[in-house]
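Every protein chain except one is present and positioned as in the full complex.
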Amino acid sequence: MTAQRGKRRGESGKTMNYRGIQIEDTYCECTDIYNARLLLTAATEAIALHEAAYLCGWSIITAAPIQGCVEGVAPAGSTPDGRPGVLIQMNAPTPVGLPAFCRALLDRLYILPHLPTCSLYNATVGHAAATSIDAAEHVRRWGDGFDEDARVGSRDCVRIPIMTGDQYIEKQITVSIGTDGVLEVFAQNAASCLQGAQEAAARIVRNVDGVAVFNYPVGGISGAKVGGKTYTQEGVTINEPFCPSVRGATETKLPEGAGAVIEFPLVAAGETAICDGLRAAIDAFADTPGVLAITAPAFGGTWGGRKLYLRTVLKDEE
Amino acid sequence: MTAQRGKRRGESGKTMNYRGIQIEDTYCECTDIYNARLLLTAATEAIALHEAAYLCGWSIITAAPIQGCVEGVAPAGSTPDGRPGVLIQMNAPTPVGLPAFCRALLDRLYILPHLPTCSLYNATVGHAAATSIDAAEHVRRWGDGFDEDARVGSRDCVRIPIMTGDQYIEKQITVSIGTDGVLEVFAQNAASCLQGAQEAAARIVRNVDGVAVFNYPVGGISGAKVGGKTYTQEGVTINEPFCPSVRGATETKLPEGAGAVIEFPLVAAGETAICDGLRAAIDAFADTPGVLAITAPAFGGTWGGRKLYLRTVLKDEE
Amino acid sequence: MTAQRGKRRGESGKTMNYRGIQIEDTYCECTDIYNARLLLTAATEAIALHEAAYLCGWSIITAAPIQGCVEGVAPAGSTPDGRPGVLIQMNAPTPVGLPAFCRALLDRLYILPHLPTCSLYNATVGHAAATSIDAAEHVRRWGDGFDEDARVGSRDCVRIPIMTGDQYIEKQITVSIGTDGVLEVFAQNAASCLQGAQEAAARIVRNVDGVAVFNYPVGGISGAKVGGKTYTQEGVTINEPFCPSVRGATETKLPEGAGAVIEFPLVAAGETAICDGLRAAIDAFADTPGVLAITAPAFGGTWGGRKLYLRTVLKDEE
Partner (left out) sequence: MTAQRGKRRGESGKTMNYRGIQIEDTYCECTDIYNARLLLTAATEAIALHEAAYLCGWSIITAAPIQGCVEGVAPAGSTPDGRPGVLIQMNAPTPVGLPAFCRALLDRLYILPHLPTCSLYNATVGHAAATSIDAAEHVRRWGDGFDEDARVGSRDCVRIPIMTGDQYIEKQITVSIGTDGVLEVFAQNAASCLQGAQEAAARIVRNVDGVAVFNYPVGGISGAKVGGKTYTQEGVTINEPFCPSVRGATETKLPEGAGAVIEFPLVAAGETAICDGLRAAIDAFADTPGVLAITAPAFGGTWGGRKLYLRTVLKDEE
């Protein structure tokens, strides 16, 4: 890894040449999140994926009270009820407060009895719990007296009769403190942005354990900055240095030849998984024709303030 | 269409034999909804479908403040910006109140600047408006001063720079009074339920104008009843006569041989489109191996109270 | 439409500026094809699409004796057996000879009894037949004496019992003389090529009647030239002026800034449908970020020699 002279950009003023693209030698500003890792099982892998995406829809903290991210498929036979499942991570930055997060989580899960053939289990393993909440306490009342305590393997669950059979919901859901991680990817055009983001999401969902993607199956989003400069009362506004159409009107971070940008955010229970995810994403974008450069966003500490250097993410690859 | 002697069930005590399945000669209890028909365009048809599903995720009124349903694809060339789009219907039963609905709609749309390459337009045509709201008033503040009024064809929009280019959001969004419609489908097993619901959703999204499906692309859900008998404080609980696993423990509506049930709900701007959608759904279920019978839910007037008879839905087919 | 001075390329030395991309003012060299338009129905739209793609796999005339192209979905209710179907066009250039084409068609269709829930009908309408062949004559022997003549609506079919029920195959399949049409698309990179081709294929399959795409759902292929220069005995070799990696080593047609090329071929019963398809494809590519220019291939008359000018294709759009 050699910093290239004359290609100064960002805090460090240096870029790394990695597999044919430029990676700015900077850090991703990360924040702590409340995170509940859940396993949604269903009659088939395809239904589990559809319903996991449905449960995780409309869920970026900018607009929604909770974020739902898709981690991957749990093979049939590996799950409490033996059926195929999808691991999801329901999360929110810790500044929202634990009570608000728990309320939002219970609200989101209250839709479960509508999801045909689905059941839900706790899937946090080996992380210190911030708290644990009784997921079934309220939703069991859907059962209108036909709800019953039940065990699935070693799991304490509630059983609710629904139209496709019985639904099981594990009672204790662990909420742990996890973290996020984000890339900003510059490409010649939006086709490269979309192809790269979808490929990064596909690789992470298929192959990388413990880390989850937003906006599945697209994977990428258009990102924002914390606060506003013109509208100072806003909590979130566009990150204009990454918006190609205002390139001439304000300071830009777009390198020459870049026509579009995609933000690729991830969440996980811890930094190791985030690094695995970011590395897989960087590789996917590096493999994408038309991707030129990658950097990471920083907000001067207003977004959590923990620093994760891209050179640390890539260190195993040097 | 001949009522069959000796197969008495439901209010009318009669069933119709239709294309090899039994259809109860009863009515679907419908309710008025506030409905905003919207067009989400994107770089490609595939991205428009993904992002429409994402925007309509987690959205049944039982758990969420608004319902997002997918109507169909608007071909490139037919849309204000010429790109392919997906028609969605954001809606909620009128008892939630117009102010609450409008607030929920604006909250839901506040995520738009995150959706790569997307723009949003009003798509209500020819229905009396309950009201119209300025969709762009708040979300434009995402633009942090780079937001600008702009016209797309004849549409008054706001333009917000995002990472993949410019996003356009039409200012005036019409809210009209629409309606819903629901089927309950009995089948030998859940595989038939899921295949039938997905096929019904696929046909409606591809071929039937003006009517939109829940839980896309699965289409069907496990339904609920209004209120609770044991938990009398609950607003919604399981509809136990349609739940196979409590068949022996309470009065059941499952016909002999039925092992699973799926509810198939729809929304539309008006009753004509609902009838078109229900008829297409009934045909899809009738074509599905293992589907035995169809009825419609009634809640004694607590769910809106408007009656739509299945024999009316099928009348063009007799 | 104004030819731009100074941008001379190809036969005519002119390019047309169309929706932001350059279109060479040249012609596509078309050839006559033997074409059998067929309708494959199945239990669901999804299964019909899967099996149509399977039936049309590995089928470019360069390597295979017949070409299978996907035209679009026929809604349930519009088909002879009322089920959803997919229209396909089995075809080959007329130089292969009618007997060879018919034999290849019957060979391809001999797999039908393996395809679960599927049936097959003739779908040629209103075109002069080159011939008509008895599709069922051989494949009915699959039935081993349980095969029977049967009518589906007005269609004379054979009925073969298979594991999922009865399969119907219409006896008389029309072979008409159709035509092809091809674009060569230049883009900044392969991501734009793939996104554009998939979007063009999606639009044509969804919206354009009578014209069918290769390599569904990717739509595009890497094209070839007729014959070889170095390997003069070969019937087909790379079209090197369209191959970016030999740009410096031979004459190239790639415009400046182009890093990848995709060929987009179509077939149809006649030139009107080909024009509709090519226009839809050009629009899809013009809408794709990173697409720079489009031309059409010519082989000095060795590929059929009929000329279809791109300016004719676009004339309705001027």
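The first chain written gets the first letter, and so on, giving A, B and C; residue counts start at 1 in each chain.
The working rule: a contact is a pair of C-beta atoms (placed from the backbone, for glycine too) under 8 Å apart; a residue touches a chain by one contact, two chains touch by 3 or more.
Worth saying up front: this structure is predicted, and the values here are computed from it rather than measured.
One of B:Ala260, B:Ala273, B:Ala293 or B:Val313 touches the chain omitted from the figure, and that residue is B:Ala260. The omitted chain makes contact with just one of the residues C:Cys56, C:Val73, C:Val211 or C:Ile294: C:Cys56. Summarising the interface, chain B meets the missing chain with residues 187-192, 194-196, 259-260, 288-290. For chain C, the list of residues touching the undisplayed chain reads 43-44, 47, 50-51, 53-60, 62-64, 68, 107-108, 110-111, 113-117, 141-146, 160-167, 190-191, 193-194, 197, 215, 217-218, 220-225, 228-231, 234, 236-240, 242-246, 249-250, 260-263.
The chain not displayed touches chain A at residues 43-46, 73, 75-77, 82-84, 195, 198-199, 202-203, 206-207, 283-284, 287-289.
One rule holds in what follows: only the chains that are shown with their structure count from here on.
Each chain gets one centre point, the mean of its Cα atoms, and the points for chain A and chain B are 28 Å apart. Chain centres here are Cα means. That of chain A falls 40 Å from that of chain C. Residue numbers of chain C whose C-beta contacts span two or more other chains: 195, 288-289.
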